[in-house]
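Only one protein chain is missing; all other protein chains are in place.
So that you can tell them apart, the chains are marked A and B in the order they are listed, and the count of residues begins at 1 in each.
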Amino acid sequence: MTTQPLQFVPGSEFKRRAAKVVADPFLKKSFRGAMDFLMAKRAAQFPDPELLERQRTLAEHIRRYSLARMPQLLEQLEANLVKNGVKVHWAENSDEANAIILGICRQHDAKLMVKGKSMVSEEVELNHAMDAAGIDALESDMGEYIVQLAGEKPSHIIMPAIHKTKQDIAKLFAEKVPGVAYTEDVDALIQVGRDVLRKKFMDADIGLSGVNFAVAETGSLCLVENEGNGRMCTTVPDVHIAITGIEKVVEKLEHVVPLYGLLTRSATGQAITTYFNVITGPRREGEKDGPREMHLVLVDNGRSQAYADEQLRQTLQCIRCGACMNHCPVYTRIGGHAYGTTYPGPIGKIVSPHMMGLAATHVLPGASTLCGACGEVCPVKIPIPDLLIRLREEATHDAKPGHAPLVGQGAGKTTFASLAFKGFAFLYSRPALYRTFVWAATRFRFLTPGKQAGWTDSRTPLKPAAKSLRDLLAERENRGS
Amino acid sequence: MSARDNILGKLRAVIPGQIPVAPDEAISTHYASLPRTAKASLAQEFSEKITAWHAEVHAVPRDQWVDKVKAVLAEKQINTLLYAPATAHGKALTHAGINGLLAYDQPIEGWKQELFEGVDAAITGTRGAIAETGTMIVWPDADEPRLMSLVPPIHIALVDADTIVPTLYDAITGQNWSAGLPTNALLITGPSKTADIQQTLAYGAHGPKELIVILLTGEAAQ
Partner (left out) sequence: MQRNIPDGPRPTDIYFFATCLVDLFCPEAGMDAIQILEREGIRVHFPENQTCCGQPAYTSGYADEARLVAAKQLDLFPEDWPVVVPSGSCAGMMFHHYPKLFAEDPVRKAQADALSGRVFELTEFLLKVLKVQFKDAGQPTKVTLHTSCSARREMGTHLHARELLGQLSGVEVLMQSHESECCGFGGTFSVRQPEISAAMAGDKADALKKTGAEVFLSADGGCLMNINGTLEKRRDSFRGQHLASFIWERTGKNNGGQA
């Protein structure tokens, strides 16, 4: 299995990047404000906690059922898509996905591709591959357009430009879009994007989109959006290519309804998006618009690794709402770019190891306090903290006998940590030894070091009490109280 | 071995564990357990909700919708109105002799630029609507193509109050969507919008800047 070719080098760089953001008071204020806004909007959608719990249980049920039957559903999806006139492609990794898309572009001698929002296309670094082949791949979601224009990557899966202020964007447009004067008026800025991109929709040879739900029974692809660029990309150009992860398949359209209802409410606190698009094939005989050719690229890229293990499979329940990042105190402090992965935040920490291997990502599952806010808001009940702990274990140990190793299995192993925990177990599983340790620690508390790893960077040293609880109890006993 | 065989092979090699029962019954039980809007209140709920999504709603007796369209065209200074001449409402518009009517009667390839740059508004029918979220169901077809509800800056939509159902689940199951979907079934809830710049809501991101709903009410005209 190949791992992801990276522009980002996560892991080693994570700490440095995180520290940089944490030290920036302006970024701090802006992330905090954005996350507060999104949390409040979501909360307003779920006034009844019991109803929410019922909805989450139902959504989890649907996702688990879909995953349990995934191989059959994928075959059913493929058969029905083919019947509807869609060409279906399978890609085991990023390189294969990019090669397939490039092949379609070349067949059509394409110069310009307009892209609707697709995190999977980010994951496989499609823009990079298109660029290398001399094809202009232009993002058309406003947030994606902004980050692409800035030469950056999305910092949030739902709100790609959440790290940018309107002043940043005003400056960016004035610099990069010909004939545009500096303005901080948001309506005017959106109008700039609209004008630029409308021309591109007309001229594009290929429209690319993601998929929110792929319906096996009808051979349909569902797209969720507010802007209408997804509709443009899937309707105006002559060729539509959709790209998605294999886990997005569900059996029936009815199964989509509860998931869609939770997706938009969890993501941005909207009861529904402006557009819900059910695409069931290319232009039919007699129709006057729509693409003449349609493709779906089904991408594995490590998902089958997660699928192979019953616990890790829960990762694939995700419907990409981003609520976990909106509620994550770590994401709120460091923003999306620090992670160095396509998917940031809690979901990124549990999904990226399968896509990029643990060698590149093992630090991420560790960068969590396990506070549980992510799992609490997850609309499909992914036990994210449990999966973080599991990946910490996989990152620091060899595979268990009878289990296939994960890519990068054990890459985070250090002699220091494994000795430390061996020592911990040795000490704390021997009560007599532990009592001696407590006795010594309290008597020799004056020996407590003044510098304690990272702890004392921002805190006073931890110092044992003069008497332990068991000392106090013994004294009381002696006093005969 | 193809990528397809490899992927499916890996997935099939997995011992699936306990397979949950099909969720169909749980889904229908769930929706049945929720409070339902009475039929008489559906139109009002729909109007309120879609208005909250920034649409403009005009409720009119069903035999007077053409006059309402004329009034809207005048008020919004719409000079070119894209319409679908082969539909029933298209025929009514042709018959009414409205100025500036532009028929979508040829494939997009022949007039893409004109569609993008020379049309003020489009008028379409709808297949129904959903009260709970203030949503229109639009099923484009050969007569009334997909781009009509997307490209012109103003979208005028005719919604028959009798076709409003309480929820999306009602629509999908009651109308048996799975039995025959168009190339592009659509739910539309308000004009195009974005909050991608500093969470500030702006309308008319890529699609229509305005959505005008003509809600047809009352008894069918004889």
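Everything that follows uses one rule, which is that a residue touches a chain if its C-beta (ideal position, glycine included) is under 8 Å from a C-beta of that chain, and two chains touch if they have at least 3 such contacts.
A quick note: this is a predicted structure, and the numbers were derived from the prediction, not measured.
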Relative to the complete complex, which of the depicted chains are touched by the chain excluded from display?
-> A
Contact with the hidden chain, among A:Ile334, A:Ile382 or A:Val407, goes to A:Ile334
Would you write out the residues of subunit A that touch the absent chain, in ascending order?
-> 15, 18-19, 22-23, 28, 329-330, 333-334, 366-373, 375-376, 386, 389-397, 417-418, 421-422, 424-425, 427-429, 431, 434-435, 438, 441-442, 452-465, 467-473
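Basically, only the chains that are shown with their structure count from here on.
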Report the inter-chain centroid distance for subunit A and subunit B in whole angstrom, where each centroid is the mean of the CA atoms.
-> 31
In the complex formed with subunit B, which residues of subunit A make contact?
-> 34, 37-38, 54-55, 58, 61-62, 64-65, 68-71, 74-75, 90-92, 96, 140-143, 146, 159-162, 164-166, 169, 186-187, 189-191, 193-194, 197-198, 201-202, 217-218, 220, 226-229, 231-232, 234-236, 246, 251-255, 257-258, 260-261, 268, 271-290, 298, 300, 304, 307-308, 310
Using the touch rule from the top, collect the residues of subunit B that touch subunit A in their complex.
-> 2-4, 6-8, 10-14, 16-24, 26-27, 30, 33, 53, 104-108, 112-113, 116, 132-135, 141-142, 145-147, 150, 168-169, 172-173, 177-178, 181-200, 202, 204-208
